[in-house]
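Taking it in order: structure first as structure tokens, then the write-up.
As you look at this complex, bear in mind that one protein chain is not there, while each of the others sits in place.
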Amino acid sequence: MAKELWKGNEAIAEAAIKAGCRFFFGYPITPQNEIPEYMSLRLPQVGGCFLQAESEVAAINMVYGAAGAGARVMTSSSSPGISLKQEGITYIAGAELPCVIVNIVRGGPGLGGIQPAQSDYFQATKGGGHGDYHLVVLAPDSIQEAVNLVQEAFDIADQYRNPVMILGDGMIGQMMEPVEFTEVKRRQLPEKTWATTGLRGRKEHNIINSLFIDPAACEQHNLKIFEKYAQIEKNEIKVEEYNLEGAEIVFAAYGTVARIVKNAIKALEKDGIKAGLIRPITLWPFPKANFLKAAEMPSVKAFLSVEMSMGQMVEDVELSVKGKKPVYFYGRTGGMVPTPKAIVEEAKKILGGAK
Amino acid sequence: MAVVFEKTKGLTDKPTHYCPGCTHGIIHRLVAESLEELGLLDKAVGVAPVGCSVFAYDYFSCDMQEAAHGRAPACATGIKRVHPDSAVFTYQGDGDLASIGTAEIVHAAMRGEKITTIFVNNAIYGMTGGQMAPTTLVGQKATTAPLGRDADHAGMPIRMSEMLATIPKAVFIERVSVHDVPNIIKAKKAIKKAFEIQMKGLGFTMVEVLSTCPTNWGKTPIEALKWLKENMIPYYPIQNFRTPEEVK
């Protein structure tokens, strides 16, 4: 397949279809609208079903039903809509259902704006709904990576029977970039014998449920789910280390901001300053070890987390670094995008101060 | 000895947790019998709400899903769209359907989802201990309407069947009651018909079943049947509101 120019939202939708997603329930909200729009045209062409729900709340609960019935199902939205879906998401995690949820993040809080942002990091990684649970959160920095991650997301969701979130931002959704739909390696996955397909001769009835009225049973259920999370933390971390060799300052950045940071790194090099980047691709599970290892590098004087928010991932960087080196933050938010120049100045300020 | 009446295979052996005399148990039986008699048990998928019937997934012997409060119609939409040949039903109380889940039931009806909703109206929140519901009658006492529902303060009870009957694809809407045997027999007929219409793919079907709540009405089970007849039926008339032409 040759490279083609794709708009991010549409590429994400096509990638889902390539991964065998045949059900999509969504609701209009900028800047993710092209995902449901694209699905409304394409899904019927592949024998699938697209429905525009009456609300994001209804949409996520349709996902719950379809996932519980054994289908590969996806929904997408943007920040405010993702907030509406939180209850449904914790039900999906509690009932151990696989699905993919795409958040094309926009400026917040409240109605916020429609420009790109990363201010949903906490909601995505610390759990926006109630109870102990996690989403696997994948943060692409390009449309090609988004296409690959979306396809893998369905396998991760099925393998661990857990919701997986693709955390993009307005740029990922709205940009057009060359993309190649390569054959993504498929995982060996068990049959969904637990799904509510109707008995169809089966002896025991299947129940999709997250209610455990007996506290002991509820705790056991939590422990069982957290065994899964331990496996995910062990096997599913994805991270990119860039230019760390001899770095004096290590940036932490994900998604499109990581690409801006790489330009800042090149600019700093010209000024004789060696800078590196650790780019988490899975925001949960977070690549703690990579940050700790970098913190133990003698050359590294400080970390600088750059985000399109008021500072959220910076906390995970600090937790990972365990105080071994100072961790700073620089960010723009509300839809403003940081520039390489500003990032370079911030780094110099920190290193100037740190010398 | 010919068997005139025995327990349907549509129910599991699990004893229900419902209060003595609560008519949820009767309604469960009518749904289960209808599925068994129509040969649908093998491909039925039910959706339990949040409310007294939250444990319905343990009582129906077919595949079941437990939905978030008010979201059963959306959950059922997802299931039916994945398995269009299955018999999908939601079993919901009045808090679930007529309060938090109003948008979901209206839009499932608007889309003409080929599902059957069993809407149990007992004019109160049962599981949580007797709060006022959208269906609580004017003057009826509840833990959040201690002096009785005041229409000027909290409005008038909502008639869901009449409301949903205005929606084109809500092809079968009927209100029934289970306060005595003749009505129980009629209720069964309506529930069975709703499933038949669903399987014909004609559109959205709903049966609203007036039901009792002895505990939170503060009445004995027998008094509760009487109260339902004398107070609920005048405001919620027992009637068919919609029947598809093809079935008339």
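When the chains are written out, they are named A and B in that same order, and each has its own residue count from 1.
Note that contacts are C-beta pairs under 8 Å (C-beta built on N, C-alpha and C of every residue); 3 or more make two chains touch, one makes a residue touch a chain.
Just so it is clear, contacts and distances are computed from a predicted model.
Colleague: The complex lacks one chain in this depiction; which UniProt name from "2-oxoglutarate ferredoxin oxidoreductase subunit delta", "ABC transporter permease", "(2Fe-2S)-binding protein" or "Glycine oxidase" does that chain carry?
Modeller: "2-oxoglutarate ferredoxin oxidoreductase subunit delta"
Colleague: In the intact complex, which of the depicted chains does the undisplayed chain touch?
Modeller: The chain that is not shown touches these displayed chains: B.
Colleague: So which of B:I184, B:M206 or B:L228 would be touching the chain we can't see?
Modeller: B:I184
Colleague: Of B:C22, B:A44, B:V176 or B:I197, which residue touches the hidden chain?
Modeller: The one listed residue touching the chain not shown is B:C22.
Colleague: In the full complex, which bits of subunit B touch the chain not displayed? Write them out.
Modeller: 1-8, 11, 15-16, 18-26, 29, 180-181, 184-185, 214, 220-222, 225
Here is the rule we go by: only the chains that are shown with their structure count from here on.
Colleague: With chain centres defined as C-alpha means, what is the inter-centre distance between subunit A and subunit B in Å?
Modeller: 40
Colleague: Name, in rising order, each residue of subunit B that touches subunit A in their complex.
Modeller: These residues of subunit B touch subunit A: 12, 41-45, 47, 54-55, 57-58, 60-68, 71, 74-79, 81-83, 86-87, 103-104, 106-107, 111.
Colleague: Which stretch or stretches of subunit A touch subunit B in the complex?
Modeller: For subunit A paired with subunit B, touching residues are 23, 25, 49, 51, 53-55, 57-59, 61-71, 73, 87-88, 91, 95, 196-201, 205-211, 213.
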